[in-house]
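As you look at this complex, bear in mind that one protein chain is not there, while each of the others sits in place.
Up next, chain A:
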């Protein structure tokens, strides 16, 4: 990093002021108020690791039960509970959160940023996830453990066949999904806007490309599951009919919603695993990743295609051959994208000089295993093959090859690779190698025989099998292997933990790696980088920094600066040219309070106590208001508003601040949610034998009024956001315009809410009589939720206006409000199309 002659290095006082503003809270405050991405990332990973061991112990119990035919170690009930919780835990409480934690820790470091874009929201998501896990596991305490499988097919999970355990499962799931969607928004914004100056998209690490793709998948795929789980909850407790065949519903709707989520979910777990390999394997091969553009293309193509393959989980539900052929072809095609990545890794090994370090061992173990899982994946993608293999141990073998081979081995490679960065210590290579061979050998001993067990006719999810099936020996091998595998995981954990005290000190870059996280201290300081690095190539630490005065100016401006507020450079999307300064949140208690309130609301619903629900609503509302006030107070502090280095404004309207991106992402989430409900309604209409004739909502004036009110809200917010100078001055006219705009938007939004409620109240529909009525209620309900969120952000804009002397912040908040209201308008349009336009046109 060259220093230009005229530039002055920060003084000692400036450095200490900078460190002061980034100081970590101490004592109990640290536990409850820390929002820094490294604490949040660490918490995610530690919590997920705990759940991983819990889920692993459940697996061992199941393996003991299955070691011999017709054993009675576990009752059928316990076994069914265990496989339900094993799948739920590994998917929702381990794999996805662990990867989100890894991303929360690594992305800012890799990209050269100081924190995640919305650090408090990031923390809020972590607490939601933790409370989701506690809620799910409280089922063991109250003796109502979910037992309908991690896929929870209705009717088995519906009101008729499942008890309250299912409600615990659904609420826990909803909370975990909420956290995952929030984490996805964080990842999108950090990758798009907070890269080091000069890190254009084509210089981004594969890990960043991948997490961006994965985050988009999460937004598009997890929202449908969140909606689906709410629909099921309504069926269970509010008498709606979405999945009830007697009243126009269809149990297959759940399968569609579940697998629209469930298939991308597989890639949400595998792609980050592959990305870890793309980071780790080149470093330990001492060679750049061969075919970088092809790997990026493969990742993006996989992400897009994964959204269109879900039906291959439903081959046996009785679909027409043309559908089966289409999804067979599509599902097989996606493997080509994985083939590209595999060859890129092998070509990198071939071209480089590989070192057999522990991360390399796990990377090779990944290749060996994942390729096998991918090939069995092509097999089960074939509908006729799947009809035999589906729901047998062949599939169990297949997806454990993909998930343990494709996600867990990379995670272990990554942990051994980044452990020196996380802790400053290098874990023992000898113990690490032993743990690799134990996990690798144990894994194949456990899961290879299952291919044969499955083809021999043993289905999944059975608590026992009879001796005449002839799979006793295969099952015994699997059980022995499971214990070897478990010992390998325990040894890996011990090796890593032991390194905390005894490991050799590593220095910043023990592996001679190429990406930016290795330029930070080990472990990184609170702001990660005192001076922000500039980037001129894909391997910034292997190549000299670029000679680009514009980039250097930004680096110099942010050199141990600013010192009055936490901030990091915000750069343009494509080229990462200098743009503005993004403010980064300081510690706050409100994320844990609001997340706690949310968890309390679910508890209140579970125990059916209006008092608890009411109290939780108060806690949530108070938490968000206090949170917003704290945000504005910090930003309002006069000097915080001065441009950094006199050049880079602290926030600016348009896509030059994280908030704009956040509001856009929130609008997209709302649209995906309402689109899911609309899809559900259309699916039911197409599949139901009888559907209400002339089934329009029939409230055209109320509906049009709602739409007009939302348009007015957009227009008012937008108009307000155009007023006032950008140079951090304050003008009375702008103040008046902002107040008028916020008030008008708020009133228009309130009118829209009232009209939406009026549509339902006057429509003479009863959601308990037919799925159509239920669907209309869900559409209007989604619209109502969207409007309430719009009112919330409008309120924030008002708070910003009232707390800030200057005009920029209120402008930005009004603009964000306009963005979100635009999302509400799309929600309204889709709801209207589904309730009036389509039924009207069809009839």
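A few notes on this one:
In this text, a contact is a pair of C-beta atoms (placed from the backbone, for glycine too) under 8 Å apart; a residue touches a chain by one contact, two chains touch by 3 or more; residues count from 1.
Note that in this section contacts and distances are computed from a predicted model.
Missing chain, UniProt protein name: "Cytochrome aa3 subunit 2", from among "Probable chemoreceptor glutamine deamidase CheD", "3-hydroxyacyl-CoA dehydrogenase", "Cytochrome aa3 subunit 2" or "Aminotransferase". Residue-wise, the contact with the chain that is not shown comes from A:341, picked out of A:341, A:580 or A:744.
Summary of contacts with the chain left out: across A:354, A:508 or A:523, the touching residue is A:354. Screening A:139, A:382, A:509 or A:657 against the full complex identifies A:382 as the residue touching the chain left out. Touch with the chain that is not drawn comes from one residue among A:10, A:239 or A:470, which is A:470. Residues of chain A in touch with the missing chain: 75-77, 80, 147, 149, 153, 155-156, 160-161, 245, 250-252, 286-288, 290-291, 293-295, 298, 316-318, 320-321, 324-325, 328-329, 332-333, 335-336, 339-344, 346-347, 349-354, 356, 364, 367-368, 371-372, 375-376, 378-379, 382-388, 390-392, 455-457, 459-465, 468-470, 514, 539, 542-544.
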